[in-house]
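Of the protein chains in this complex, one is absent; all others appear in place.
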Amino acid sequence: MLDLVWLLVAIPLVSGLGLLVWGKEADAWGHLVATVASAASFVLGVVAFIELAGRDADDRSVTHVLFTWIEAGPFHVDMAYHYDPLAALFVLLITGVGTLIHVYSIGYMAHDERRRRFFCFLNIFVAAMLTLVLAADYLVIFLGWEGVGLASYLLIGFWQHKPSAAAAAKKAFVVNRVGDLGMALAIMLMFAQLGTTDIASVNASIGSASTSVATAMGLLLLLGACGKSAQVPLQSWLLDAMEGPTPVSALIHAATMVTAGVYLVVRSNGIFDASEAARTAVVVVGLVTLLVGAWIGCAKDDIKKALAGSTMSQIGYMMLAAGLGPAGYAFAIFHLITHGFFKANMFLGAGSVMHAMDDDVDMRHYGALRTSLPITFATFALGYLAIIGFPGFSGFFSKDKIIEAAFGYNVWVGLGTLLGAGVTAFYMTRLMMMTFFGEKRWRDEVHPHESPLVMTIPLMVLGAASLLGGALLAGDWIVDWLEPVVGHTEHHELAIPALAMSAIIVAVVAVGATLAYLTYGRRPVADVAPLDSQVRWPVRAGRHEMYGNEINEALVVRPVQHTTRTLVFLDGRGIDGFVTGLADRLGEASQALRKPQNGLVRSYALGIFAGATLVLVALLAVTLA
Amino acid sequence: MTEYLSLSLILFTIGAVGVLVRRNAIVVFMCIELMLNATNLALVAFAHQHGNLDGQIAAFFVMVVAAAEVVVGLAIIVSIYRTRRSASVDDADLLKG
Amino acid sequence: MILTLLAATPLLGALVVTCLPRGSANASTVKAVAIGFSALTLALSLVVMARYDVESGGYQMTEKHEWIGQLGAWYSLGVNGIGLVLILLTTILVPVVLLAAWDDRLPGRRSVNSYVAWMLVLEGLAIGVFAATDAFLFYVLFEATLIPIYFLIGSYGGPQRTYAAVKFLIYNLVGGLLMLAAIVGLYVVSAKDGNASYLLSDLQNVDMSTTTERLLFCGFMAAFAIKAPLFPFHTWLPDAAASATPGTSVLMVSVIDKIGTFGMLRWCLGVFPGASEWASPVVITLAVISIVYGALCAIGQDDIRRLVAFTSVSHFGFIILGIFAFTTVSTAGSTLYMFNHGLSTAALFLVTGLMIARRGSASIGDFGGVQKVAPIMSGVLLVAGLSSLSLPGLAPFVSEFMVLAGTFTRSVPAAAVATLGIVLAALYILIMYAKVMTGPLREGLEGFRDLGSREVAALAPTLVLIVGLGFYPQPMLNVINPAVDEVISQVGQGDPPPRTPVDVSEQAKTEEGGH
Partner (left out) sequence: MTAFWTLAPVMVVAALGLLFARKAVHAALCLAVVMISLAVQYAALGAPFLFAVQIIVYTGAIMMLFLFVLMLVGVDTSDSLKETIAGQRLAATVVGLLFGVVAVLAIGQTVTGAVTGLGQANENGNPFGLAELLFGPYVLAFELTSALLITAALGAMVLAHRERLGARASQATLAERRMREYAETGRHPGNPPTPGVYARDNAVDLPARLPDGTSAPDSVSQVLRDRGQVRPAPGAKDPVDPADTTDTGPREVEE
């Protein structure tokens, strides 16, 4: 079976491309085929996982070369997959959540005339994402990396007639390209330095290169990871990406694609292990994004954008954990998986709410929806409890471990993560309160109704996963499972016992939740957002996404526009102007030469006579000389 | 010998300057004839110097050609005069660039 | 003989097409005959490809007849991997272009006969250029290709066609003149050395002083840099592309401009290796400037055709960068890039050409929301555009990455700046795509027709090849690699070894089963 892992990629790819080419005839049943394809991948993934789990711990890795992709001189890239415990977990997450979201989309996109194409893109995304996590070579990762970028581009801009959606798609792609720049350079550096881009070889032999090379490589990879995972400073695209259909936000911009950066860092553990500086950079990026994302999440009234801020923040946690080195890799992946469950759950829940509210996303128009949407409310509540880290829920275990590890690394970093946990509780409680509790604020023409079963079943499954995901940590299973890939070292013993640590975290979370309850649960919420001038600067900054767009605008967009205009002008006037100017000067010179050609025969005769005289004088001079 | 050649050259030069300064096409033509005659003188003088008649033959041919040239040239002048009402060489500048 | 046959088939086709009766009633016959001849040429080129023995490499299927004995000029043909790839590109694109040009509206009452005849002439001459192994023959054919393009632009283009055609001609003639001087110089050099000969194999062994070599190199390089076009000699290209019909633009940018980069590989590196090395810092700098400059200018264009032309300036920068980095990886990448860029630009020019013909305007501002009425066209434009921005999985990515990776081993700054091109490429393609295809449907576009089946048939081969070669470029690389190795060893440069190479035994172990 493990030799057939490539089928995981091939099935959704063939299904996606096939449906795309098939044309209109497939409109009626295309979505079903796509869903089945995704499910088939999931089943295969499960079978492969079982087979892998059945092997000895040392033997849980399969590399299989399909064909040589590129070969020229010393440059050799194989189209090969590498199936190991890390990849196996990702395969399950991607195909599992992916299939659920396919199912959900059947309901969600039921009335969209381009539904078939939507499912094609989803399938292509699944294929690209699986390529990414199964790749055995950095260049193949890059293939999947940009493939998911393309799928993300297509899906964010799925409603192309909306200029905002098209602009958001473009922005996502371009910002990701900036990150890809880093990744491409990192791969080139690998080739120049080590002569190979094979992941295993690179990570095994990076130690023999100098630390500065490893640092450079690590930082370049981090740039790539920042782009894909919406980490500061390349975070600005993620909130705009919420223009896409909600299942897309759930699958791509919450559960899977945006976590690819974390995957990359974990996958490149050899490189990051070799460079302290690169690891520190990862921690700093993670910490900053964690806080910035949480801050934004507190200020947004748009339910999807609030969740997107939360996603940024949670990925910040994962990134931070990955930056902690072997002490954190496993927890980064653990949190990644639990986050995949509960965030997908909540996004789909938000989609269900929007579905009920005629696609209104403003939470100020919600309120008291718990009665109208009981199933959505229940499942959303499971996700909510998981993300704030309510004891016993999956998020509790995963976040707890990261905060502990962070304290083990550095007290200040630990305090940052602790603060983040509190803020998370605050904004999630705010979201819950505004959406499901309080007074009803929706307009008269809106009649909230529970979504059909095809949409609520995935919610229930994911809700259950949010609740039970913590089981992965039972007996340190996930740590052991990943150990062949990322290794493991026990973090430093904390000054206080782990139980006390957990208690402190829970206390902080409770404080955050209570604050939010007091602000939004007890007091009525205005159904029109106060103006920017009426709120204090932290809210203002959060609403403006910490001015990320403004900063990009000032530092990048406008200079590029300006340069472009200048260059276009210079190209016409300068370079082409030089050439046409040369032609004009030649024309003028010939005008000047025209003057002596006055047509008067006597002038010409004078010229001839003068010439004859000259010849005579010259002859004489030569003779005399 | 030298004196014949000098005379020939002086006449030639006068003819050439005449071509340059006169504007009446007919006079210009006469100046050209003067130049031709001057060369004829030189040719005849050379024949005398070297004691063979080739120079005279050359002069003879020059005369024939001059006759032909005058015929055609004058015909051209007449036809130009007819269309332009002028025999001034400065009035014909169709070659102006 | 097969190479002569290959080059002669389209020329014969041109003759036949010219002799066919004119007039709109016969237009379909004429086009069908032309496509038939180009398809025959394609078949022949596939035969050449099949007969080429990859194992032994070098020049094969050679022909040699004395042409002008006193000059040492020979009618000498032969293909190596590089020439073969470009011949294949030419023969693939001409039928595609002819098919896509089926509905081209020609200005005035110009006859379709001469239009397609010139295209076939161009094909024949281009094949000759790529197969010539004699410098004199190469030069003559090189200059001869100007004639069909001149007429294709000047007679069948848009309103500015005369200006564009003359500009094209003068630019290229200036380059050709400098090359002529170098050709004369080559004669002198080789005559001094013994027997005068223009054969590539003889020229490679001619002794020349460093200064002479550099001067001659500059003559050749000037012609190729203008043709390619390299910054700052590029300004003829946007004008020419904006005034030409889409088919002409394709042949010009995808095939004829390749003669420039091809010439650099075969003649500059082949005959003047020392001078090439001497000039490489300057050329690499210009190439990097081309990449960034072309991309930035493309972002600022409003005319779609000019935009595509500027993207080509950027792409040619990559090709030249790879050639002058002197590594087998980058040079093989450049050669593959020539092929891939030909496909990608052809698709882009053709699909935008169809769009422009339907709208009657090339201004991006006149489009908007086309996706809604023409989804297939939108999809084709997207795939062509994505290939232009080198999305992995599409053919240009492979070549672009090889160029960059190879260059990186030689010069990190050059590669780093050039990599900026991938970000800028995303900008120019996606901004254009967003303005043209997305958003609300613009007024006046309601009746916009989607691609018809013939148009799809014309574009499909390029798209299939773009996707296919993106995942499996090896068939091309297998042909290219031996030829490139030869060129690089000629220059006397090799690939810089990895600074800390991976231990082979360790690699073997990791491939077995993880670590």
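A, B and C label the chains in the order they appear, each numbered from 1.
Simple rule for what comes next: a contact is a pair of C-beta atoms (placed from the backbone, for glycine too) under 8 Å apart; a residue touches a chain by one contact, two chains touch by 3 or more.
The structure presented is a predicted model; accordingly, all values stated were derived computationally and were not measured.
A.B. asks: For the chain that's been dropped from view, list the shown partners it touches.
C.D. replies: A, B
A.B. asks: In the whole complex, what residues of chain A lie against the chain that is missing from view?
C.D. replies: Chain A touches the missing chain through residues 598, 600, 602-603, 606, 609-610, 612-613, 616-617, 620.
A.B. asks: Would you write out the residues of chain B that touch the absent chain, in ascending order?
C.D. replies: 1-7, 9-11, 13-18, 20-24, 26-27, 29-31, 33-34, 37, 40-41, 44-45, 47-54, 56-57, 59-61, 63-72, 74-79, 81-82, 86-88, 90
FYI, only the chains that are shown with their structure count from here on.
A.B. asks: Indicate which of the five shapes (line, ring, star, complete, other) describes how the chains touch one another.
C.D. replies: line
A.B. asks: Using the average of all C-alpha atoms in each chain as its centre, how far is it in Å between chain A and chain C?
C.D. replies: Spacing between the chain centres: roughly 36 Å.
A.B. asks: Where on chain A does chain B make contact in their complex?
C.D. replies: Answer in residue numbers: 593-594, 597-602, 605-606, 609.
A.B. asks: State the interface residues of chain B toward chain A in the complex, per the touch definition above.
C.D. replies: Listed in rising order, the residues of chain B that touch chain A are 16, 19-21, 23, 89-90, 92-97.
A.B. asks: Which stretch or stretches of chain A touch chain C in the complex?
C.D. replies: By the definition above, chain A touches chain C via 20, 59-63, 67-75, 79, 82, 84, 139, 142-143, 145-147, 150, 153, 157, 160-163, 165-167, 169-170, 173-174, 177-178, 180-181, 184-185, 187-189, 191-196, 198, 200-205, 208-209, 213, 484-485, 560, 563-565, 567-568, 571, 575-576, 579, 583.
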